[in-house]
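Pasting in a structure now, in structure tokens, and then I'll have a few things to ask.
A single protein chain has been omitted from the complex, and every remaining protein chain is retained in its original position.
Labels A and B are assigned to the chains in the order they are written; within every chain, residues are numbered from 1.
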Amino acid sequence: MCLGVPGKIVSKDNYTATADINGNQVVVSIAMTPDVVPGQYVLIHAGFAMQIIDENEAEETMGWLLELRKLGEAYEN
Amino acid sequence: MKTDNAYNNRLLQEIRSFAKPAALMEVCGTHTMAIARAGMRDLLPENIRLLSGPGCPVCVTSQSDIDRVIQLARNPEVTLLTFGDMMRVPGSETSLQECRSRGADVRVVYSPLDALQLARENPQREMVFLGIGFETTAPTVAHTIVEAQRLKVNNFSVLSLHKIVPPALEVIFSDAQMQLDGLICPGHVSLVIGLGPYDELVSKYHKPCVITGFGDEDILEGIYMLMRQIISGQARAEIQYRRVVKPNGNPIAQKLLSRVFQPVTARWRGLGAIPGSGLTIRDSYAHFDACRRFSIPEIEEKTIKGCACGGILTGKISPAQCALFGKTCTPLNPVGPCMVSQEGACAAHYRYAPMKGRE
Partner (left out) sequence: MKDERVLLAHGSGGLLSHRLVEEIFKQNWSNPYLDDMLDGATIQLPLSRIAVSTDSFVITPVFFPGGDIGKLAVCGTVNDLVACGARPLYLTAAFIIEEGFSIRQLKQIAASMAETARLAGVQLVSGDTKVVEKGSADQVFINTTGIGVLESETPLHPRRIQSGDQIIVTGQVGDHGLAILAQREGLAFSTPAVSDCAALYRINSLTSMFPGQIRCMRDPTRGGLATVLNEIADQAQMGIVVEERRIPVSPVVRGACDMLGMDPLYMANEGKMVIFAGPEQIQDMVRELRQIPETSGAEIIGEVKGNHPGMVLLETELGAKRILSALEGEHVPRIC
């Protein structure tokens, strides 16, 4: 129901930031993510950075899925 | 998201090893689309059935609400600003697209902030934004209303048809006719609301819930996580989409929602009136409420003859079981909203029909 796309923050001022989506640049409101800093990825919806994306979070807490991913690699070989 | 085929194949293999029959419902139109576009139903084993729930805000908007929007758009003082999704949705007589061709001023925007900007640039026009969407979109509109007040943009208002998801899930879970084994929970709604509402649902109805992302890999992982729970007889609320969804959601967005909106009873197509499932603008922002600014009469809900969108939205029948599907109801001439919205279960089914057995 809600399209969202990851974008990398390239610059930021008080209320808005410029995010890069594969080379496309879009100005987004950071009202929902005021703490975001350039270099971080955000989830963009309707012109807003809705959440900071944290790839590490996914890796740390999903140990058993990581196992499965490793198995995936083995499966390929 | 990059597709890692080796991993996806591995996940599919694991999923196929679960022999237990299970009906899983996705309640997010973006999931419906992603599943259909990837042809995922073709790849899943027969014992796993994917149902499409009421997850497209366009689809669940009642026809009478669409008629009210159209009536507002016909007001010559009004410029109606909307997300592209709503343009083709038929009301009982016409659509916004048709309205525009007859002279109504209807414009498509990508962000509610773009709508506010247009209002500032056109101070002589009444600029009304059509607020549609669930918890992901509603905070962006709430923020825009707060901004409109701060900047004193007096010609801007919002017609709020926003809805929230948990009360609708409650209706589905409590329906005794629903044979549902697990819920693929909407990733982007959940980035706002977090895990809490699903914990409550799980403790009440004991069905596994997994908040899932939108890549092929995400969805397969989500299904895998649900099946793991189902096989072991467990029921928990879990997050697959951890890189985006925090357990407590986004508190800023939640605060914005409660600051600007208050829950009301809302009419959902297919589910009927659900208490506390709609969001109306609070008195403190009354000035920005299009419903109070313009007299928009309540319109009686007419049912569309033969249309089974109601049954489809609750997962009781599949699109192909509707008598109108693919005959009088096609994406070019949609009868019901599930065919109009690209995310609608019928449109997705029609466009991306799986090829199993056809070749």
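Here, contacts are C-beta pairs under 8 Å (C-beta built on N, C-alpha and C of every residue); 3 or more make two chains touch, one makes a residue touch a chain.
Note that the structure is a prediction, hence the values are computed from the model and not measured.
Colleague: Counting the whole assembly, list the visible chains that the omitted chain makes contact with.
Modeller: The chain that is not shown is in contact with A, B.
Colleague: Of the residues B:R120, B:K255, B:K327 or B:R351, which one touches the chain left out of the display?
Modeller: B:R351
Colleague: Going by the contact rule already stated, which one of B:R88, B:R243, B:R269 or B:R293 would touch the omitted chain in the full complex?
Modeller: The one listed residue touching the chain not shown is B:R88.
Colleague: Among B:G196, B:P263, B:G311 or B:P331, exactly one should touch the missing chain; which is it?
Modeller: Counting the whole complex, the residue in contact with the absent chain is B:P331.
Colleague: Spell out, residue by residue, where the missing chain touches chain A.
Modeller: Output for chain A: 1-3, 5, 7, 21-27, 44-47.
Colleague: What residue numbers in chain B mark contact with the hidden partner chain?
Modeller: 3, 5, 8-9, 29-30, 36-40, 42-43, 56-58, 83-85, 87-88, 97, 107-111, 114, 118, 132-133, 137, 216, 330-332, 341-343, 350-355, 358-359
Going forward, only the chains that are shown with their structure count from here on.
Colleague: Report, in whole Å, the distance between the mean C-alpha point of chain A and the mean C-alpha point of chain B.
Modeller: Centre-to-centre distance between chain A and chain B: 22 Å.
Colleague: Under the definition above, what is the set of chain A residues touching chain B in their complex?
Modeller: Against chain B, chain A makes touches at 1-4, 29, 31-34, 43, 45-48, 50-51, 53-55, 57-58, 61-62, 65, 68-69, 71-73, 75-76.
Colleague: So in the complex, which bits of chain B are touching chain A?
Modeller: 4-11, 13-14, 28-30, 55-57, 83, 110-114, 133-134, 136-137, 139-140, 143, 186-189, 191-192, 214, 221, 224, 242-246, 250, 252-253, 256, 343
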